[in-house]
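Complex shown without one protein chain; remaining protein chains in place.
Then we have chain A:
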């Protein structure tokens, strides 16, 4: 009985996965082997691995790495402080609220804030530093991206820290460990799963950012996402666009596999 009803419930789920996950991925894979003339070809792939796209891939990874790194550097201490505050759920909510606002709106706001006549430059001016070119630089791109991704990094880390058994920290202290040693040997290893989840949530989408690259970086930063958008919308070379998309999917799968595997190991240990 139980397995039968379980199978019954699996039907909608299986349909969903087949229609909206497997079918689109297969379609994209199929398109990546189609040339402009509609015939089967490997040229999209050879093109991808020999030309400028390789450079594009490297720079995408570099920026995604920077964004993830800074998001982590800001989020971990924030999450740590949050768990120690009195009304932690309220503070958490306040951090999450901005993510309810449409990303495009937030990005447009930064166009004003960072502009030559915007508040940031007005502040720099009064401080005597003088007006700086902030928009359309690497700095503004990484800054805005980090700002947008921070909630996605904080949440999993916060959850991991929140679940951490405080007696473990007390025990570490009792046994004579300094605060730093406690953090390094006890707190961080036990919350590593949250850090990994957060990094996945930030790194993977930052690989394919495309809107911010144009609005905030003025196309001075180009990512794989930009190239995909261009191929689908402008050139209508869906084959090449799909090839880049498949490459991204593959990279993401590898990242998920590498970071996910160890997490499962940890969970098993806990169960034991």
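Note that a residue touches a chain if its C-beta (ideal position, glycine included) is under 8 Å from a C-beta of that chain, and two chains touch if they have at least 3 such contacts; residues count from 1.
Simple rule for what comes next: contacts and distances are computed from a predicted model.
Selecting from "Cytochrome c-type biogenesis protein", "Peptide/nickel transport system ATP-binding protein", "Quinol oxidase subunit 1" or "Putrescine ABC transporter, periplasmic spermidine", the unshown chain of this assembly corresponds to "Putrescine ABC transporter, periplasmic spermidine" (UniProt protein name). Interface residues of chain A with the unshown chain, by the touch rule above, are 5, 9, 12, 36, 51-52, 55-56, 59, 111, 115-117, 133, 135-136, 138, 214-215, 217-222, 227, 230-231, 233-237, 240.
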